[in-house]
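A single protein chain has been removed from this complex, and every other one stays in its place.
== subunit A ==
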Amino acid sequence: MPTVVLMDASLSMTRPVSLEGSEEFQRKNLAVHGLTMLFEHMATNYRLEFTALVVFSSLWELMVPFTRDYNTLQEALNNLEDYDKTCLESALQGVSNIVQQEWGSTCPCQVVLVTDGALGIGRGSLRHSLATMKQRGEDKKFPLPFPFPSKLYIMCISNAEELQATDAMDNLEQLLTLSGGEGHIFTMDGPLCLKSVQAMFGKLIDQAYTPFHAVLRCGNLASDVQVFPRPEPVLLDDEVDPVPKAVLTELEIVGFIEIGDIASPPVLSRHLVLPIAVNKEADEVGAGTTDDMEEDTSTNQMAGKSPNFCVLLHGSLKVEGMVALVQLGPDWYGMLYSQADSKKKSNLMMSLFEPGPEPLPWLGKISQLGPISDALENPYGEDDSKSPFPVQPKNKRSYAQNVTVWIKASGLQTDVQKILRNARKLPEKTQTFYKELNRLRKAALAFGFWELLKCVAELLERECTLLPDSAHPDAAFQLSHAAQQLKLASTGDSQYAAFEHNITPMLTDFSGGGGGADRM
């Protein structure tokens, strides 16, 4: 989930903070201090996150495009200049554009807005934007909610009392609601100082940037992993089940499936699964001695050299072309697989399926997937030539079952012609003739289209009179038999118009002892 830091660079940010006895700080300095802390945290614990830095006043500027280089971000932060008044709307519009240009409109994004809560005055102020929101045309819509899924974190370099004194707090709350409600407004507790800004950004880090650690298990084999980006809780149905589902920290492999069988399934999100070395002893001791650093590097080296289950799993998944089905929570599953990027680097990846007992119709219910050893015979065949997947649905779809649709005249005409074409090739085509005839009969009965039955009966009778002398004698019998049956059906008489009833070929001396009828 990429992050956009939207930094207020208006003049009000240069307001000094009154501090007793120490050197004078501006609010901007506090903001920079907080962001520095955030960037440092990300550089060490969340370094795969892409972050962009945008500053705004009445105009906005993309200072650093999306990057994982936190030094660049820090440098830009240190060289901020001061500009004029606050105009949040155009800045949010800018954020919307930047994100969509980079990531499209389906990638979830976090926006960290850092401001002093002085949200401008007059035209372009947030108050003005919110007030005029409803009186705008399609082309001038307010940028929130963003077209992409987003979380909005508002970091106020001021305390709650200060914001509540004006309508700033109300406006910000309204902004958060507009954005879809995902996110939070953070304010500073107590006096404005380095300590309280640290506390505030600490809360943001806890809420949005703590790495997701889990244990990946396959029976007794296990590995500690970090899942990046961290999987977000999913809300299924706001009415029936309003509690979002979260991924458990215990990821348990259920079994394995061929890539061809899982067949490019739809997924909610994709995540890297990175093995990590958890040094529990170090955590417990944690005395902070001088040679801590040395120990750290040696631990890393050791970690590289000691076998890790993730690496084994990744290697085999890659070689075999398989995925591992993994349970993420109650009735929630995902898959692990090897993903190679263009540079031939490859990685263990996890995709999350839709929560639910049957995320993919072609696998059936996951809880009903069991080990092949339980089957009477290997469903993959002795030479891996078969597969139990895909699971076939109970009913065929319309396009797979030769349905009758006469909405367009051509549909009806084609069906009538098929019958006539076969009628002219009797008795060779006896079977197809009756098959098509019965199909038409059924549909005509269901649609209450008795007139059609009469019409086709007449057509068949006429075909009978038009038969050439060379025709097989059976043809005439079958045609008049079929015509008669259709006429009977068209009366609606329950004996002849039953839907399940089929017209069967007439038994004649020429039709080989009714063999044709048997085959019907």
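The rule is short, and it goes like this: contacts are C-beta pairs under 8 Å (C-beta built on N, C-alpha and C of every residue); 3 or more make two chains touch, one makes a residue touch a chain; residues count from 1.
Simple rule for what comes next: contacts and distances are computed from a predicted model.
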item: Undisplayed chain, where the name is taken from the UniProt record, one of "Integrator complex subunit 13", "Kynurenine--oxoglutarate transaminase 1", "Sodium/potassium-transporting ATPase subunit beta" or "Tubulin epsilon chain"; value: "Integrator complex subunit 13"
item: Contact with the hidden chain (one of A:Q135, A:S398, A:S470 or A:Q495); value: A:S398
item: Residue, one of A:A9, A:L130, A:I262 or A:L426, that touches the chain absent here; value: A:I262
item: Omitted-chain contact residue, chosen from A:D167, A:E182 or A:E252; value: A:E252
item: Residue of A:N347, A:N438, A:Q484 or A:N502 touching the missing chain in the full complex; value: A:N347
item: Identified contact with the non-displayed chain, of A:L152, A:L192 or A:C310; value: A:C310
